[in-house]
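Some notes on the structure that comes next.
Missing here is one protein chain; the remaining ones are kept as they sit in the complex.
Take a look at chain A:
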């Protein structure tokens, strides 16, 4: 009671610069951005962990034990961060968006509860075994534990994306009045869980996680190989990561293209924001866009941009074959999402996607020519590229989530109507600041942990400090001075 009343008293001062709605949206966006990095780390690392554990148990080769041990440590640290950042997510629907929780409870409550019971428990319990139980259980139980942890991560994504896909393309419900409020009543579980968006989103997100982690593993491996070229284990890891990159990067582009068409069908307003397409009619495809003036960053309209465009190809792609197809423009709507954020996020993601394909092709070519490790330039490129899978994953989600605005449930409930009416600007701002400070600390710590693990690994490989070249690149976990 005490602190709440106290803050309410100073509320008018705070509310002048951060409304409960804005603060809530920023807080949710920020906390989910941090959480999703760790959640997708679990998803993407799972295949690596299972593979290394399997090879370790089967072959007893030292290199697989080494790789398993290293990446399980990364997985464990990531999982702890995923847990502690995930719990706030499961409460924030109530604390900040209670109207959303109440309206959609019948639709989203089930999948969220299944996520906790079917997936989260599975991961948490068997991770305990994977981390602490090597000497306490048999090989087979140990291997099964690693598979169950990985399965849990992928199942967790499945249930969470059912919720998000429903928010994009809601169906399987009708609106009824309960306790004096219009709420969604579940009428068809199959329709509600398997919404049109769900398969698109699941495939795109799982592959994005694999791609992001492949780049991370490739970057770490490249760094260690660069410092210690004859390491058998890390050459194996590098090759494996590049193989996954070669599979996942082109697939993501092809799949993303088809996914875009589906978005145009189901959420034309979001699609128009992705292309900054204002006038309904024929749409060009902007392959590349650069701002002509600073205003273009905040208001990307054709006249502000230098674009490399294919005339009418936007229509062609969106319709699946018709150059004259009409693409609905943003001017048709009363209220639009922040177009600039969606437009530039989309371009950033797609641009990175093409960069990853380039790296994949280069890696494939080097493998064909005889060895990845022979090209120091490639190693350095992979080290530099290691965080960008995550950058693409995050910006992709910004397109999805910011592009859905002003709706929280597409066409049904606006975000502004979903925000808590009892929340004050002071409370929301206070917790926002708390989360920002804490999570920045958390992410810096995560990077330091990776750095320490890499350093320890180099030491155990017998690399003396200050041996080899010095790194001056942008990746924080790479030591430049030792």
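The rule is simple: contacts are C-beta pairs under 8 Å (C-beta built on N, C-alpha and C of every residue); 3 or more make two chains touch, one makes a residue touch a chain; residues count from 1.
Here is the rule we use: contacts and distances are computed from a predicted model.
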| item | value |
| --- | --- |
| Chain not displayed: protein name in its UniProt record ("Cytochrome d ubiquinol oxidase subunit II", "Ring-1,2-phenylacetyl-CoA epoxidase subunit PaaC", "Glutamyl-tRNA(Gln) amidotransferase subunit A" or "NADH dehydrogenase subunit CD (Ubiquinone)") | "Cytochrome d ubiquinol oxidase subunit II" |
| Among A:21, A:275, A:427 or A:457, the residue in touch with the chain that has been omitted | A:427 |
| Residue among A:77, A:147, A:313 or A:361 that touches the chain left out of view | A:77 |
| Contact set of chain A toward the excluded chain (per top definition) | 1-4, 7, 76-77, 79-81, 83-88, 90-96, 98-99, 101-102, 104-110, 112-118, 120-122, 124-129, 131-134, 136-137, 176, 178-179, 181, 183, 185-190, 420, 422-423, 427, 430-431, 434-435, 438, 442, 445, 448-449, 452 |
